[in-house]
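A single protein chain has been removed from this complex, and every other one stays in its place.
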Amino acid sequence: MTACTHKVQYYETDKMGIVHHSNYIRWFEEARIDWLEQIGISFSEWESHGYASPVVNISCSYVLPMRFGDIGFITVTATKVTAAKLELSYIVENQEHQICCLGTSSHCFTASKGIPISFKREKPEYWNKLKTMEQPKEQD
Amino acid sequence: MTACTHKVQYYETDKMGIVHHSNYIRWFEEARIDWLEQIGISFSEWESHGYASPVVNISCSYVLPMRFGDIGFITVTATKVTAAKLELSYIVENQEHQICCLGTSSHCFTASKGIPISFKREKPEYWNKLKTMEQPKEQD
Amino acid sequence: MTACTHKVQYYETDKMGIVHHSNYIRWFEEARIDWLEQIGISFSEWESHGYASPVVNISCSYVLPMRFGDIGFITVTATKVTAAKLELSYIVENQEHQICCLGTSSHCFTASKGIPISFKREKPEYWNKLKTMEQPKEQD
Partner (left out) sequence: MTACTHKVQYYETDKMGIVHHSNYIRWFEEARIDWLEQIGISFSEWESHGYASPVVNISCSYVLPMRFGDIGFITVTATKVTAAKLELSYIVENQEHQICCLGTSSHCFTASKGIPISFKREKPEYWNKLKTMEQPKEQD
């Protein structure tokens, strides 16, 4: 798996001169879609069949501010894959391999009209791809 | 008609410490929808009937930078209303009545699947509301 | 204390037809600054003295999607105020008083150049205003 690369744009900075904290949440999405593509799941195709995976929870810890021109490398890990839920974690590092941001997202699976489904039952070929990527978090 | 009010948010600033220039384009939209509501056109209802008014052209002149906490007052004028096209102009003033930004947008009208239509023929009750607001630009 | 009001803008929606989840993080900031003003702290003035309160952590639970034209009411509560840290929680309700989103943020205090400080010691007049607002979370 390759980390998703995101160059910090001028329009992503705020008056503190750093990346506005809301943008990392957008980068998580960017990395998530890239990660899905890398394991063979096209999000566009997924949606075209009426499926979605809405965000249920987000968390983000800000470790080191990033600045205009910095390059972020976003690594995605599937920490939990159940029939009805997907949990991912994210690490954002800069070009000097310093951790800048850590995050998590959890998602449910829905069919058309937003009805929650067992993804495992409904789309086993997609679900299995997710399941093989699962790397449970170590116990603290 | 009342000017649309928009308080500058922190997340709208950039590292120069001023509102990022792309945000004024968003404020134009905000003011446009507010202006339509004031003349009795609900954009949501409009869209629910399959109609849309995509942006065809945008222009913006930046006169005075706005900063965090400033309040923008956005005035909208319909400069041209034809059967198939709508042209609007925008003035953004700050809390001290200084002009900060001037802009224009032009729009076509479409029915479902994005097919351009004569709005005048298809939705005369909406179109007439727009037409009564028309204030052609003075000749330079 | 008055809830902060935010009308959902068209540019805040995504192709699912709902508010993109990253925008709620921006609304938290909007509500936070509004809340600070209500208790007598101007964020602009605060920054002009070289102080900042960078976001250290963010979390957000998405309960009910919001749509274009909906109105969000964002309530802020200070759940923890220590010498060096501020924790806030957020509730976003829509115009029908339904909870749409729940969130938290934690902040440290810094002086110029981003050096963490004891806010209690350095700016007791500001800190006391925060402290009087503290409403610790009930034990679960």
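Which chain is which? They are A, B and C, in the order written, and residues in each are numbered from 1.
Rule of thumb we're sticking to: a residue touches a chain if its C-beta (ideal position, glycine included) is under 8 Å from a C-beta of that chain, and two chains touch if they have at least 3 such contacts.
If you're wondering where the values come from, they're calculated on a predicted model, not measured in any experiment.
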Q | Full-complex contact with the absent chain, from C:Lys7, C:His20 or C:Lys129 | A | C:His20
Q: Using the touch definition up top, pick the residue from B:Ala3, B:Ile39, B:Cys60 or B:Ile117 that touches the left-out chain.
A: B:Cys60
(Q) For the chain not shown, which residue from A:Arg26, A:Lys85 or A:Lys129 touches it across the whole complex? (A) A:Arg26
Q: Could you list which residues of subunit C touch the chain missing from the display?
A: 10-11, 13-15, 17-18, 20, 22, 68
Q: Over the whole complex, note the residues of subunit B touching the chain we left out.
A: 16, 21-23, 25-26, 29, 52, 54-62, 65
(Q) If the hidden chain were put back, which residues of subunit A would touch it? (A) 9-11, 26, 29-30, 33, 43-44, 68-69
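Here is the rule we go by: only the chains that are shown with their structure count from here on.
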Q. Quick one: which chain's Cα centre is the longest way from subunit C's?
A. B
(Q) Same residues or different residues where subunit A meets subunit B? The copies count as same if more than half of the interface numbers are shared. (A) same
Q | Most centrally placed chain - per-chain CA mean versus overall CA mean | A | C
(Q) Rotating subunit A so that its CA atoms sit on those of subunit C: what angle is that, to a multiple of 5 degrees? (A) 180
Q) Looking at every pair of chains, which has the largest contact count? A) A-C
Q. Cα centroid separation between subunit B and subunit C, in whole Å?
A. 30
Q: Return the residues of subunit B touching two or more other chains; collapse runs of consecutive numbers into ranges.
A: 10-11, 68
